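Here it is, the structure, as C-alpha cells.
Note that one protein chain is taken out, while the other chains of the complex remain in position.
Up next is chain A:
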C-alpha cells in the first residue's frame, strides 16, 4: 500500500468511500481534492458496474524513491468496453537520469525527454482520466508508489487509492505456480504471470510494441478475460481491489 506518513491511522483504516471523503477534506492541492471528491464506489458494487482506468507507467527503474516516471499510458474502460477514443499517452521528463537499459526497453530516448514536460505540467490532464475510476495495473508495486512519491515531491502531499492488480489475480489463480523443490529438480518451470504470458492463457493476442499505452490496453483486456473466465460479473469490487 502506498502511503503518506502524514495521514493518521484512523483515516487509513476507514473503508475506501469514507476514506476518500475524509481525504478530500484534508487535501490542499486542487487536483487531489478533486480526485477524492470524485469519490470511490462502495465495496459491494458489482465489478460490471465499476468505471475503471487501466494505467501503466514506464520508469527509469523499479525503486519509487530512486527512479522516475518516463511515460504514462491510460485507457478508461468497463468490463464491456475499452474506449480507445479516451486513451492517453504522455512522455514526461524524469527528475533522475535515464538509464541506458530502460532506453532500450521503452525506446524513449534522451531527445524525446528533453522536449517533454514535467509531470506537474500535465497533472490536471492525467487526473481528468483518473477521477471517479478505479485504476487497474499489472503489478501493483509500480504505478501507485511512483505516483505517490512524484506527488509528494511536487505537491508535498501523497495519494491513496484502491486498485486492481491483474498480476495479483493471476497469482491467486495459479496457486501452485511455484513448483516444489522436487518438481524443479525434474525440470518443471514456474507458471509465468508476466503480462504477455498471462494474456496468452486467455487467447489474447501478442502486441509487438512496448509502450505505456499498449500495456495499459493489454492490462484492461486481461482483466476483462480474467473476470469472464474466473469470476462473475456481479463479483463485488471489494473482493478484487487491494
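Quick note on the criterion: a residue touches a chain if its C-beta (ideal position, glycine included) is under 8 Å from a C-beta of that chain, and two chains touch if they have at least 3 such contacts; residues count from 1.
The rule we apply is simple: contacts and distances are computed from a predicted model.
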| item | value |
| --- | --- |
| Name under which UniProt lists the unshown chain, selected from "1-acyl-sn-glycerol-3-phosphate acyltransferase", "Autoinducer 2 import system permease protein LsrD", "CBS domain-containing protein" or "ABC transporter substrate-binding protein" | "CBS domain-containing protein" |
| Which residue of A:42, A:156 or A:228 touches the chain not shown here | A:228 |
| Positions on chain A where the hidden chain makes contact | 73, 77, 80-85, 87-89, 202-205, 207-209, 211-214, 217, 220-221, 224-225, 228-229 |
